[in-house]
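Got a structure for you, written out below as structure tokens; questions coming shortly.
With one protein chain withheld, the remaining protein chains of the complex are depicted in position.
Per-chain numbering from 1; labels A and B assigned in written order.
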Amino acid sequence: MENKNIKLMQGNEACVEGALTAGMRFFAGYPITPSTEIAEISSLRLPKVGGKFLQMEDEIAGIAATIGASLTGLKSMTATSGPGFSLKQENIGYASIAEIPCVIVNVQRGGPSTGLPTSPAQGDIMQAKWGTHGDHPVIALSPSSVRETFDLTIKAFNYAEKYRMPVMLLTDEVIGHMREKIEIPTADEIEIIDRVKPESGLDKYNPYEVNEGELVPKMASYGEGYRFHVTGLVHDETGFPSNDSNVAGNLLDRLMKKIDNNIEDISLYEEYRIDDAETIIIAYGSTARSAKSAVDMAREEGLKVGLFRPMTIWPFLDKQITDVAKKADNIIVAEMNLGQYVNEVERVGNKYANISKCCKANGELITPDEILAKIKEV
Amino acid sequence: MSNQYEMRLSGSGGQGLILGGIILAESALNDGKNAVQSQSYGPEARGGASKAEVIISDNNINYPKVRDCDMLLSLTQIACDKYIDSLKKDGVLIIDNSVAAPERDDIKIYSLPIIEIATEKIGKPMVANIVALAVINQITKITSNESLEKAVLKRVPRGTEEININALKEGYKLAEVNE
Partner (left out) sequence: MASALVENHFRSNKLPHIWCPGCGHGIIMRSIVEAIDELGYNKDDVCVVSGIGCSSRAPGYMDYNTLHTLHGRALAYATGVKMANPKLKVIVITGDGDCAAIGGNHLIHAARRNIDITTVVFNNNIYGMTGGQYSPTTPTGEKGTTAPFGNIDKNFDLCNLAKAAGATYVARATAYHANMITKLVKAGMENKGFSFVEAVSVCPTYYGRKNKKGDAVQMMRYLKDSSVNVKAAKKLPKEKLEGKFFIGEFHKVEEPEYTEQYQKIIDSFQKER
């Protein structure tokens, strides 16, 4: 290991390294398998850079403190797994409507309920989108390797800060706990985005006012001299509650447009051997690793198979998945649940390709052989 | 994928096999190779069946779990019974001599007093994992001895370096005699 930036690192550790690189200075959470290393390493590292770590009394308090700290100016993160992700949902809605940047890591495990605490799953795909009540914008990213956990954690912070919203990192027990080689990029290779702050000394600061043509309001911190109000109620640009249907409609509209109008910036994906592919597998997270092996195995047998790997789970990659469906005769969606992402794939791809699924939710990673068998079946 | 070498280190919780897996993976990285280490675990922190998995390759490693392995280490009977079927034909089985050798004639079996050496010669039963690593490395030549030593020194607690280096030496000796 000549290069000092090459290390053997665990996925959960890479998440913390990425967060610190992105500028995380606050973490609050509650212990839950298989995400605990994220809290443990944060507790060790944060005070050394002047940051704060808090182990709260429950999952809800973990995200609530995270939001409070972000409003007070610190880049903030919490981490959890299935049961805790369920408990955090109301607060995710709060961060959405109050437009408070934060990162929520969900190291997915088998569910429902306590389920399989030490086994991987990808069963929270739809919960990430619809878990909190009401319509709201969602960004959720899913890494397939330790290095990508590092990269996407930084991306998650960047999107959170840029669009002023909660961003979810949906990893899983396999990615969170596996150790593999990672080359940590140097500072000049990494883009860090910070929230845009209002100029200081303004006579009047409206916390939710946006300039013509813009969608994201400038964000002041508590204690900086702007005594503004934040609420989870529908509010106007001054931040105070309103029952006006126009105000409510406009607010929701703007919140959704933050995503819809920036979809290209948020669309992250990888294409692998798809140019001449007749069958394309769509897989994300740890399952995509099995899919990649299956593609190679199929190619060795002369089968024209490729992989499309979304790293952005939400917003759904309508355009790219449509293109994939147009290109292929068959699409196989492989995921560690009983069929979640596949429903969205069917929504956009049904008229162009045969869509089938390779699903498993028994706590085991789908194997390359299982995917290969499915490839031969379709 | 042809040069991918898959190993399973099994025993009971508390025997330091996950650390052993991490050290092997780091040793491979020291050699400039790729490695993935993973583990499965139950709710118990001590006792129970424990296994660490290591895949070493010159290429990218996609599927991160060990399926049929090229090398199986078993320090307990329960672990050996549980995982023996996952060992490939012509694979290497390394068992502690307290474990009864399985009836398979398609594999190479090395039954060695790993725990006894750690306990009697080093005086520290907890370094059985390091003795085992040396045995694995000597038999499989999967990583270089220099890389393994470097990886061991990086991960063991401060003040225990000498004991662990001795454990490596005893392990090499043990494997040499039985090669």
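In this text, a contact is a pair of C-beta atoms (placed from the backbone, for glycine too) under 8 Å apart; a residue touches a chain by one contact, two chains touch by 3 or more.
This one's a predicted model, so the numbers in the text were calculated from it and none came from an experiment.
K.L.:
Could you tell me which shown chains are touched by the chain that is not displayed?
P.N.:
Answer for the hidden chain's contacts among shown chains: A.
K.L.:
With the missing chain put back, one of A:58, A:135 or A:260 would touch it. Which one?
P.N.:
A:58
K.L.:
Hey, which of A:8, A:22, A:38 or A:74 is the one touching the hidden chain?
P.N.:
For the chain that is not drawn, the touching residue is A:74.
K.L.:
Quick one: which of A:115, A:241, A:339 or A:363 touches the chain that's been left out?
P.N.:
Reading the full complex, the residue touching the unseen chain is A:241.
K.L.:
Looking at A:115, A:232 or A:363, which residue reaches the missing chain?
P.N.:
Considering the complete complex, A:232 is the one touching the chain left out.
K.L.:
Looking at the full complex, which residue from A:94, A:150, A:208 or A:341 touches the chain that isn't shown here?
P.N.:
From the options A:94, A:150, A:208 or A:341, the contact with the absent chain belongs to A:94.
K.L.:
Go through chain A and note every residue touching the omitted chain.
P.N.:
Chain A touches the missing chain through residues 26, 28, 47-48, 50, 52, 54, 56-58, 60-61, 64-74, 76, 90-91, 94, 221-225, 227-233, 240-241.
The rule is short, and it goes like this: only the chains that are shown with their structure count from here on.
K.L.:
Between chain A and chain B, what distance separates the C-alpha centroids? Give it in angstrom.
P.N.:
36
K.L.:
So in the complex, which bits of chain B are touching chain A?
P.N.:
Those residues of chain B that touch chain A are 1, 22, 25-26, 29-30, 32, 34-43, 61-65, 67.
K.L.:
Which positions of chain A touch chain B when the two form their complex?
P.N.:
Those in contact with chain B are residues 1, 6-8, 117-118, 174, 177-181, 286, 289-290, 292-293, 296, 365, 367-368.
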